[in-house]
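All protein chains but one are shown in place.
Labels run A and B following the written order; every chain starts at residue 1.
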Amino acid sequence: MTTLLEVSGVSVTFDGFRAINNLSIQVAEPELRAVIGPNGAGKTTFMDIVTGKTRPDEGRVIWGEKNVSLLGMTESQIARAGIGRKFQKPTVFEAQTVRENLAMALKNKRGPFDVLFYRRSSRGAARIAELAEEIGLLNDLPRRAGELSHGQKQWLEIGMLLAQDPRLLLVDEPAAGMTPAEREHTTDILKRAAETRAVVVIEHDMEFIRRLGCKVTVLHEGSVLAEGSLDHVTQNQQVIDVYLGR
Amino acid sequence: MSKPEIAPRKRFLAENPSVLWFLGCLALFTLGVTVLSEGFGLAILSTSMVKILGMTLCLCLIAVAMDVVWGYCGILSLGHFAFFGLGGYAVGMWLMYARTEGIVISSLSGAPIPPTQGEIENAIATQIFGVVGSNELPWLWGFAHSLTLQLMMVVLVPGLLALVFGWLAFRSRVTGVYLSILTQAMTLALSLYLFQNDTGLRGNNGLSGLQNIPGLDHLPQSTLSLWFFWASALALGLGYLLFAWLVSGKFGSVIRAIRDNEARVRFLGYDVESYKLVIFTLTAVVSAIAGALYYPQAGIINPAEIAPIASIYLAVWVAIGGRGRLYGAVIGAAVVSLASSWFTGGGALNINLGIYTINWTDWWLVLLGLGFVAVTLFFPRGIGGLFDMIVRKP
Partner (left out) sequence: MRSFLLLARLVVTVLAIGLLSLLRPSEGLAQEGLQPLLQEYQAEIAKPSRSTVESVLDALMAADRPGTAEFLLRWQDRGVYERPDDGLFFYAEEGGDALRLIDIDSGAAVAEVSSREVNQIRPNSGVRGVIAAALVPFELNAPEPARRAVALDAIARSGEASQIDPLSRSIETETDPVLKERKERLLTLLTAQFASALPYRLAAIEGLSGDTSIEARGVLNQLTTRSPGVGTALPEGANMARVLEVGTDISEVEAYDRLVAANLAPPRQSATDRRDVLAQHIVDGAVGGVPLHLLNTDAARTRAYEALEAEGAVPPRAAEDEVARAVAAHAFYEVYTEPNAEVTTAAEDALATTSRALGLYQTLDLVLDGLSLASIFFLAAIGLAITFGVMGVINMAHGEFIMMGAYTGYVVQLFIPDYTVSLIVALPLAFVVTFGAGVAMERLVIRHLYTRPLETLLATFGISIALQQLAKNIFGTQARPLTAPDWLSGALTLNDIVSISNIRVAIFVLALIFLTLLLFILKRTRLGLEVRAVTQNPGMAASMGIDPDRINMLTFGLGSGIAGIAGVAIGLYAQVTSEMGANYIVQSFMTVVVGGVGNVWGTLAGASMIGFLQKGIEWFNPSNTLAAQTYMVLFVILFIQFRPKGIVALKGRAAGD
C-alpha cells in the first residue's frame, strides 16, 4: 500500500466562509475509504479541490509516485492523470445514447485529432458491452440517456467512471435513489474496484458504509474530526455531538 | 486488424442516410440549374439568377459551418461572417489587382517606350487607391499579384485570426452569452478597421469589379456564372460531407457533450478548450472558403458586409432551419436568403388594404423579425423539425 493522494493543510474560503479549514487526508492505493460528515462539512468541496474545480487558498495536493502537485493542473489534465469522479446529482449526457456515453468515457487518447481519427474497434465494443452488463444496461445501449430512470442514470455514471479506468475514484453519494438490491450491487462494484485502485465514497447512509466495511473519515467544519473504522468513529464523543447537532 | 478499419467507413454513409439524400438533392439541383441556365443554352434561368443561386449555395455552406459551431458545439458565434468577409477580401484582392494590371498594361502598351515594372505597379496602385487618395500599394497587398499566395491567404488569415481569438477566449473560459458578445465585438472591430480609408483595403469603397475574372475575359458572364455555381455546389457538397463525418463519430459525440455540459466533459479528461478551438477554427476556414466563392459572384465586397448584423442573420438562418442538423442549416439559409431577395426585389405583390398598401420591400424585415420570434418561441427545432414529424410518425 503506497500513498496515492496526499492532501495537506488545505484551506478554502468562499466570501469569508471557510468551507475547508486546514484539511489533511491521505489515500493509499489500493484502498476503499468512506467520507462522512454533516451537511456543509466540506465533503463535496474536498472533491472539488482534488478534481481541480476549486482552487484552494493554501495547502498542497500531491498525486502519485512522482509527487506531482495537482494544483497547477486543469480539470481535464487531472482526469487524464487518473482521477475519476461521479457527481452527487447524476450528470450524464442525456441527448446521447448510453453507448455514446460509455464510449466517450472509455479509456483512450483524449486529444481532438486522436478522437477525430478514432476508429471503432471490436475491442472497444466488447469493453462497452462488458461494462453495460455490469451496470445492468446491456439492453439499453441504443437508448438515449435522457430516457433512463434516476437509478439507471446513477448506474450509467458509475459505468462511465469504471470505463475511464482511473486509479482514484471519487464517488459522491452513489446509492441515492437506489433500491436496496441495487445498493448491494453498488457496494459489490465499489469493493471490487477498490481491490486494484483507490476509491473514496461520500455517503450519508450508515448502512451502506457499514456494508463497505472500510476506513471512515469524519469531516466537520472543513477539517478531519475523526478517522478509523466505522465502529471506532461512531463511539467518538465529538462525532456523536456533531451528528446529534449539539 | 484491418477489418475494423474498413468497417466504420461503410457504416458512416449507411448510418447517415440523410447525407446521401442531401448529396443526391444537391447533384440534381446542380444538374437542373445547369440545364436551365443561359450559359448552357436553354436560358430559362437568367445569368443573374444563376449567380443568386450560386451565392445562395455559398451561404448554405457558411450556414452549415455555423450549425456545427453553434448547433453542435454550443458556441453561438456572432463572428463567422467576419471570416466569410475576410475570405472574400483575400480573393478579391487578387481579382482586383490582376484585372487592374491587365488594364494598366494594355493602356501603357501604346506608349513609345515600354513601361518598367515600377511604372506598372505605380499605375496599378493609383488606379486602385485613387479613391482613397493614395497612390501607393499598401503592404497588405504584397501577395496580391499571385493567385496561389492569395488563395493561401483565404485560408490562412481567417484561420489564424480564429485560432488566436479562439485561443484567447476559450483559454479564459468565456462561455455562453459572454462569448457571443465577444465574437460580436471582434466583428465590430474588424468592420470598423476596414471602414478606415488608410488601412489599405479602400475603406468603405471596398473591392469592386470582382465578377471579371482576369485571364478569362473572353468568356461571357453566363459561362463564368455557371463555373462558379458548380464550384459553389462542389464546395457545399464537400463541406457538408466533411462536417457530417465530423459530427457523426466519437468527435461529434464529444462536441455535443461539450454543448450540453462542458464541465462534465472536462472531468472525463477531455481538454474542452482544444476541441472548441478546433471547431471554431475549422468552421472559420470553411466560412472563408464560402466567402471566397461568394464575392466573385456578388461582384463587390465592402466593410458593411462584415458588420455585426450579418453574423446575427447567419444565426437567424440556422435557427429557422433547425439547429443540430446540417440539412436544417442549408434549408434555413436557402429559404431565408432567397425569400429575402424575392421580397425585397419586388417579387412579392403588394397588398392593398384600402387605407394602406403593404409594400413588401418595406415590410419584409418586419415579417422576418416577427417570424423569427415565432420560430424561436413555437418551433425551436426550426423547419428541419418538420422532417422529424414526417420520418418518425410511422
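Here is the rule we use: a contact is a pair of C-beta atoms (placed from the backbone, for glycine too) under 8 Å apart; a residue touches a chain by one contact, two chains touch by 3 or more.
A quick note: this is a predicted structure, and the numbers were derived from the prediction, not measured.
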Sole contact to the chain not displayed, among B:L207, B:L277, B:V316 or B:A334: B:V316
Absent-chain contact - pick from B:A27, B:A43, B:L168 or B:L219: B:L168
Identified contact with the non-displayed chain, of B:M186, B:L236 or B:A257: B:M186
Touch list for subunit B against the chain that is not drawn: 76, 111-119, 165, 168-169, 171-174, 176-178, 180-182, 184-186, 188-189, 192-193, 195-196, 198, 308-309, 312, 315-316, 319, 362-366, 368-373, 376-377, 380
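The working rule: only the chains that are shown with their structure count from here on.
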Partner subunit B, residues of subunit A touching it in the complex: 51, 53, 74-77, 79-80, 84-85, 87, 91, 93-96, 100, 103-105, 110-113, 115-116, 118-122, 160, 164
For the subunit B and subunit A complex, residues of the former touching the latter: 4-5, 7-8, 246, 249-251, 253-254, 256-257, 260-261, 263-272, 274-275, 278
